[in-house]
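Have a look at the structure below before the remarks.
Apart from one protein chain that is not included, each protein chain of the complex appears where it belongs.
We just call them A and B in the order they show up, numbering each chain from 1.
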Amino acid sequence: MAEKRITIRTTRFDPEKDKAPRLQSYDIPFSDESMVVLDALNHIKAHVDGSLSYRWSCRMGICGSCGMMVNGVPKLTCNAFMRDYWPRSITVEPLQNFPIVRDLVIDMEDFMHKLKSIKPWIIRNQEYPLGAGEHRQTMDQIDEFRQFSECINCMLCYAACPVYGLNNEFLGPAATALARRYNLDSRDQGLKDRLPVLANAEGVWECSFVGECSVVCPKGVDPAKAIQQTKLDTTTRFVLPYGNREG
Amino acid sequence: MTLPGGDAAAASTGSATRVYKPEMPRGWWLRRRHYFQYMVREFTAVPMALWLLWLLYEIQRAAGGPKVYYPSVSPAFIVFSVICLGFALYHSITFLSLAGVIIHLKFMGKAVPPRAIVAAMFGLWLVASVVIAAVLIGFAR
Partner (left out) sequence: MNHDSAKGTKPAISHLIWWFLFANGGGLAALVLPVHILVQGVLGPLGVVHVVDRKYDTWISILGNPIVKLYLLALISLAFFHFAHRLRYFLVDLGVPAARTLPAQVIFYGGAVAVTGVTIWVLLTTAPI
């Protein structure tokens, strides 16, 4: 039985040698139906071309490191099964809408900045004294924000978002979902602190609800929902100053 | 150093390496079906606006009196309306469906499921349409 093979095309970019990124083809064995695109990249690096650079870690869809464009779609390469593409070739490119540092590695500093800007920590008007014990929370209270806490910071949503692609100042899906996770947390009292960033000209108002962010999210966070609900809550808060506010 | 088609910026990793900043292609919305559907949805504003401007014009025509007023009847107008109707329906279906995502209500302590909200929106659409049709037809002779 002839061994199955598959063509992997990946972006190559050496900032010290190349003017612009280019695609390089590799022909590798497709020996196991459980192989994922990350396996292909690891095979290339180990056996064919050790100079290929890319990020990865857990290889099981929880660390968020291996996000790349696979045939034009933002995916975790550890979650993209080669059997779904074979016998067609697989084109692996760096995550869209981010500057390319080298090969498949992108500059994520803007993303990190956006996450930090919405103050992703519990903000209290006054901290409990240690002797008062822990904050108590019911399962229902946790369910309020649970979905938005599932984000693994993989940035697939930013790659999918055309608004972010057209305007890098846009706050973006993951940051807004994370802000909502804290705003909905019963222990948090920091909504006012996050509002200036959420509701400014580059915040939620820039979102035109394309919805692709939620389509590509590997964890079902539904950042599009977080953004739309933030728009509505912010508006309600403005229109009804003393009523209908969330906790 | 500048790169053609991209910015030169120091990578935040701290080294002086250049990064390559790809440009968003102008035809980005032609690359995926979902993006194209989104652009169609956004475009619906144009035919809907044009049809409402026609309605305003028809109202204004009545100000001219019975000798001046004429109801629109040309085949071109009917074709125009059919096209606008298609876009208006696409707007309604997408808008009311997405309302289920944005509206989150609590009823007796439990979250109302989005499907129920969308169903209520479509129900409201039906009721409003029946009422308005009744008025538009009922007051005619």
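Brief remarks follow.
Heads up, the rule we're going with is that a contact is a pair of C-beta atoms (placed from the backbone, for glycine too) under 8 Å apart; a residue touches a chain by one contact, two chains touch by 3 or more.
Keep in mind the model is a prediction, meaning the values are calculated, not measured.
Within the complete assembly, residues 24, 26, 29, 39, 42-43, 45-46, 48-49, 51-56, 58-60, 62-63, 65-66, 69, 71-74, 77-78, 80-82, 84-85, 88-89, 91-92, 95-96, 99, 124-125, 128-129, 132-133, 135-137, 139-141 of chain B touch the chain that is not shown. Take chain A: the residues that touch the chain left off the picture are 110, 113, 117, 162-163, 166-169, 195-203, 205, 208, 231-232, 234-235, 238-239.
We adopt the following convention: only the chains that are shown with their structure count from here on.
One simple way to say how far apart two chains are is to compare their mean CA positions; for chain A and chain B this gives 28 Å.
Of all the residues in chain B, the ones that touch chain A in their complex are 3-7, 9, 11-13, 17-22, 24, 28-29, 31-32, 34-35, 38, 42, 98, 101-104, 109.
Taken together, the chain A residues at the contact with chain B in this complex read 13, 15-16, 19-21, 72-73, 96-97, 99-102, 107, 109, 140, 162, 165-166, 208-212, 215, 222, 224-225, 228-229, 231-232.
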